[in-house]
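Please find one structure pasted underneath; my questions will follow.
Up next is chain A:
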Amino acid sequence: MKRNSWKEYQKQIADDRYYYARSCIRQNFFPGSEKAFIDILQNDLGRDLLDDPKHSSCTGIGYHSDIVPLETIMTVVARQFALMTEAGYENFVASCITSFGVYSEILATWEEFPETEERTRENLLKATGREFRKPASLAHTSDVMFHFREEIARKAKHKLVNALTGEPLHVVEHIGCHYAKIFPKSGIGGSEFPYVLAGMIESWGGQCVDYPERRHCCGFGFRNYLVQANRGYSIANSHKKLESMAPYKPDFIVANCPGCAMFLDKWQYAIAEMEGTTYGENGHGIPVLTYEEMAGLVLGYDPWVLGMQMHQVDVEPLLDKMGIDYDPAAKYLGRNGKYIGKPASAVVNGCPPDTLYDMRE
Partner candidate 1 sequence: MKKVIIIGGGAAGMQTALRLAERGIEALILEKEAEAGGKLRGWHALFPTFTPAEEVLTELRRRIEEKKIEIRTRSEVRSLTPKSVTLADGQRLDCDAVVLASGFTLFDAAIKEEYGYGLYDNVFTSADIERMLNEGRVARADGSAPRRIALLHCVGSRDEKVCQQHCSRVCCITGVKQAMELKQRFPEADIFNFYMDIRMFGPGYEEMYREAQQKCNVHFVRGRISEAAPTLDGRIQIKAEDTLTGRPLRMSVDMLILLVGMRANDDSAALAESAGLQRSPSGFMAPRDHFLHNVESNVEGIFYAGTVTAPKNIGETLNEAIAAADAAADYLNE
Partner candidate 2 sequence: MASINFGYTISKPRAIDVDRNNLRRSDEILHEMPELQTCIGCGSCTAVCTAGNLTEFNFRRVHTLVRRGEYQGAYEEMNKCMLCGKCRLVCPRGINTRGVVMLIKHKLGDL
Partner candidate 3 sequence: MKFYAPFCLPFIIGATTMFAIVLGKWLVWLLRLPRADKMLILRGLPSRATFGAIGEVFCESLLHRRIFRVNPVLGYMHMSLAFGWFLLISVGWIETVAHLGFRYVPLQGHVFFKYFATSLEHKPFFDFAMDLLLLFVLSGVALAWGKRLRSKALGMRRTTKHVLGDRIALSALWFIFPARLLAESATCALYGGGGFLTGTLGEWMHDRIGMLALMNLESAAWWFYSSCLGLFFVALPFSRYMHIFTEIPLIFLRRYRLRSGEKATSYDRFQLEACSRCGICIDPCQLQSVLGVDNVQSVYFLRDRRYKMLRPEIADNCLMCGRCATKCPVGIDLNTLRLNSRDRLRNLPDKRRYAYLKETDRSQGSGKVGYFAGCMTLLTPRILQAMEQVFTAAGEQVWWADRDGGVCCGRPLKLSGETDAARKMMRYNTELFRKHGITTLVTSCPICLKVFREDYALEGIEVLHHSEYILRLLRTGRLRLSHGDTRYTYHDPCELGRGSGIYDQPRAVIEAMGQLLEPAETRENALCCGSSVANTAISDGQQAAIARSVAAELEATGAETIVTACPLCKKAIARGATKEVHDLAEIVAAHIRR
């Protein structure tokens, strides 16, 4: 399906000198991805990016779980901006979709209600003695990656094509809700069919899968996942998406949101263990990648360096398909060859359930 709507939604993305804000979830679940982003920008693209150790969580999860009040999160965000200002940067890039949403939301709030900005400045000053300038440009890291997609394509060692057949890979792209559903203008391609990931996929030789539940939320929904009683509802959302995409036989899923990447991956495991259903080829799950991992593979990074061994669903079938050579033995060897341990076999990776146990016992 041809989508032109994205052309109406364009935004200025700074070309250089980024102040980088990390994501809580990704540091824990996809540490390789953020590393890869930094490497790609600094080494492959030779851009200036500051990974500031002083910055903190944006407390977005707490905010969306009704734990952190608005004033608090405003102050926290103000502090991030202050750090950026002090470091002499003005292009703020967030690695987390929720953070991105939070930053956009707060900037907009300050726009609409200047008094809140004033109060925040006072609070920040009282609390930390810091002052800040609002960023000249705010972008999500996937926006940046999208910005350089052609450049990356030129440097590509691999393409998103099946090395054997030469067919383009079928990719399901999943956009985090907070990327553009809050402020359509803040996302490339708007809120309905953002083009940010699709753009990368297309310029790197892949083909986007358009399936009925494409726009549906992954189901994280903060409280829905965090409160165990609601978790059945949370997983039901991913379940719905997977049911809907499976007939299109996607080769992998790529997400630009920490939560989405994590849940689309981990819920496949949970569904397989609970119902025995898997959605990928020959009884396996569908590999779920972050856009950095996707870019990394395209640029010829080693999958284990990208941290793809951290995935719930094994990525090997995809690597083989793309004709990427990797060392299976090295999968669970961390930095300087230290064995980091190996997860138990799982239905989602084509292994019959050998263990019967109850998490609650």
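The rule we apply is simple: a contact is a pair of C-beta atoms (placed from the backbone, for glycine too) under 8 Å apart; a residue touches a chain by one contact, two chains touch by 3 or more; residues count from 1.
In picking the candidates, the idea was that all candidates are chains of the complex that A comes from, given by their letters.
Since the structure is predicted, the reported quantities are computational estimates derived from the model, not experimental observations.
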{"item": "From 1, 2 or 3, the one in contact with chain A within this complex", "value": "2"}
{"item": "Touching residues on chain A, where the partner in the complex is candidate 2", "value": "228-229, 231-233, 235-236, 239-240, 270-271, 273-276, 347, 353, 355-360"}
